[in-house]
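One protein chain is absent from this view; the other protein chains keep their places.
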Amino acid sequence: MSKTPEELLQIHYHPPKHDWMDPSIDFEARRGTWSYPGGVKSLEYLGLPNPREWSPTDEDWKLPPNWQEIVHRGFKDLLTKYRSLRIFMDCCVRCGACADKCHFFIGSGDPKNMPVLRAELLRSVYRKDFTTAGKILGRAAGGRALTIDVIKEWFYYFYQCTECRRCSVFCPYGIDTAEITMAARELLNLLGININWIVEPVANCQRTGNHLGIQPHTFKDNVEFLCEELEDITGIHVDPPINKKGAEILFIMPSADYFADPGIYTFMGYMLLFKYLGLDYTLSAYASEGGNFGLFLSRDTAKRLNYKMYAEAKRLGVKWILGGECGHMWRVVNQYMDTMNGPADFLEVPRSPVTGTVFENAASTKMVHICEFTADLIHHGKLKLDPSRNDWARVTYHDACNPARAMGLLEEPRYLLKHAVNHFYEMPENTIREQTFCCGAGAGLGNDENIDMRMRGGLPRANAVKYVHEQHRVNLLTCICAIDRAVLPTLMDFWVPGVRVSGIHELIGNALVIDGENERTTNLRGEPLHGEGEVSDDV
Amino acid sequence: MYDAGKIVPGLVLFLAVVTFPFWLNVANGTSSAAPKLELPKGYTRCVEATPVMRATHMELLNRWRDLAVRHANRVFTNSNGQRYVRSLTGTCLGCHRDKKQFCDRCHGYMGVTPYCWNCHVAPKGGAQ
Partner (left out) sequence: MRAVQALTVVLLLIAIAWGGAALIPAVFAVAVPYLALAVFLLGITLHILAWARVPVPFKIPSVCGQQRSLPWIRQQRLESPFTSWQVAGRMALEILLFRSLFRNTRSVLTPKQRLVYQPDKVLWLGALAFHWSLLVIVLRHLRFFLQPIPRSIQLLSALDGVFQLLVPTLLITDVLILGALLYLLGRRLFNPLVRYVSLPADFFPLLLILGIAITGILMRYVDKVDLTAVKELALSLTVFHPTVPHGLSPLFFIHLFLVSSLIAYIPFSKLMHVGGVFLSPTRNLPNNNRARRHINPWNHPVPVHTYAEWEEEFHDKLKAAGIPMEGDD
């Protein structure tokens, strides 16, 4: 941690004197706010342009000699493929409503983190290259020539956007900076400018099936290890099938759930639930990743990685797919998968084997979110839950950006929490549901070299957690996003020490009363049920 | 997805709405001539010069109403020093006997609805 909370809180919201059109980023001075470039090996494996060793602090970024032409052609191509981009380039009136909606602007005060100005970085070049007024009048019409400094600035600021789409909720024309950031990243990609925290997981996932590069035998080891832990705690033996043909349901979760604390407890929750239900399901070592860092690189790489879900469902001959708790995974599954890799006509409309509920809302994509699945179970009284087993936790809920703003999955997780815990408190209303604040580390920015910017970007979220922490002694921040589970613990330790992070199905797993289990003395984390956080009275 | 089935009809509708005064007027053979006013015979000048009256009669009448009704000040002296009684029915309509042939022509043409006749009774035009 290079800066203290007190230092980071010295935020000045007044713009500098100089014109924003003159770019200059001192990467050396701004260490801690940008990410390391994509590695040569990964780029070569993926067949992406211009693999080379370079650093943003270098004067020479080793771009192809005709880089301007490449960007121009690429821009033109995007403008003929995406109406969103075209309209968002043309329509902004710079009303400024989006300005203080971005967590990076709120946390940094850097005016180029206002969504309007972030988009202008691209829009100014669009005007200069693709509009009559911009071609003739240049700067007076808001046009800006594409220089190497502009490219450097793009790299800096388009990797300071988490594609969370909060700004698009407030924009009177629905201008979505995620679309603009995606376009800019695709253009940068053409020159081989990208970050390793994205490129490497994408290459891993392409090869092994998951971002972490876990090979199939290790996948199996991890799953078995976690199931043994689960058995130690609950006395319930779980033996999840892997690559089992003819299972009814293919279950896909983000890889962090079977790899790292605290996601692994969520994984235990899933496993216990499926055992309880006697579900006929299988995991896949080939489609062993729910998340999709390809989305953060280009829509083509998103499609490449996403391909495995349907391909594996088809190969295994399952009836439908159940998806775990993950944020951007559900952006891809909900808004892109069917279009990119569908139609999934080899699958059936999902039907809960327990309740008989047909998930009509997933009639075409044939993939159901586990929160929808479990909410349906609880609604039909199929689960015996003892929320007092979660009394060690005073809980709040963080809506992950994508399930909230790309899906509208707002009530289902809350419904689960209300049945699984006794102490649940909402954060202030401008920070939840469709107005939820990003963790500050989505879209591939959750790496350590970017830590200052992560902490800044996470400030609005942390600040809201701090409020319920102080008002209601909240000590557990729940979420349904693997990136959240990976990065929020650091964010909490920095801004709100004393608050831990969990998935929702971890708490379901704690509360689930299952036949033949040992008397629970600890939660799935192995901590005593009557521990430090427990409180007897409601405040 | 292009949505041409929604965009093109929408665009046509927009163009039709924006240009409808054109095709409506052409179709109706609307005359662009301004209305002709029937002027009182035997007079050449109103209480003030014609251009002044055209532009500001509403303000003059409003002032007359205030002075006559609220301050009982009924004598008006014009810019030439001539005196008139401040009275719509007496002075104005004394000459402009037919409201329909005079007032209403312009007011109707321009869509103006003065509230003079909320109180005043319009004389029957031309009935002498």
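Letters A and B mark the chains in the order given here, with residues in each chain numbered from 1 onward.
The rule we apply is simple: contacts are C-beta pairs under 8 Å (C-beta built on N, C-alpha and C of every residue); 3 or more make two chains touch, one makes a residue touch a chain.
Predicted, not measured: the structure shown is a model, and the values here were computed from it.
Peer 1: Which one touches the absent chain: A:25, A:43, A:99 or A:238?
Peer 2: Final answer for the missing-chain contact: A:99.
Peer 1: Tell me which residue among A:248, A:280, A:348 or A:434 touches the hidden chain in the full complex.
Peer 2: A:434
Peer 1: Using the document's definition of touch, tell me which of B:8, B:69 or B:85 contacts the absent chain.
Peer 2: Residue touching the chain left out of view: B:8.
Peer 1: Which one, A:404, A:474, A:508 or A:524, makes contact with the chain that was left out?
Peer 2: The single option touching the absent chain is A:404.
Peer 1: Write the list of subunit A residues that the hidden chain touches.
Peer 2: With respect to the unshown chain, the touching residues of subunit A are 9, 11, 13-15, 20, 47, 79-84, 86-88, 90-97, 99-101, 106, 111, 114, 116-117, 120, 131-133, 140-142, 165, 168-176, 179, 206-209, 215-217, 220-221, 242-245, 285-286, 299-301, 303-304, 307-308, 311-312, 315, 333-336, 338-340, 342-343, 357, 359-365, 367, 372, 375-376, 379, 404-412, 415, 428, 430-431, 433-435, 459-460, 463-464, 467.
Peer 1: Mind listing the subunit B residues that contact the chain we can't see here?
Peer 2: Touching the chain left out of view, subunit B contributes residues 1-4, 7-8, 10-11, 14-15, 18-19, 21-22, 24-26, 29-35, 54-56, 58-59, 62, 106, 108-111, 113, 115.
Heads up, the rule we're going with is that only the chains that are shown with their structure count from here on.
Peer 1: Between subunit A and subunit B, what distance separates the C-alpha centroids? Give it in angstrom.
Peer 2: Distance between chain centres: 67 Å.
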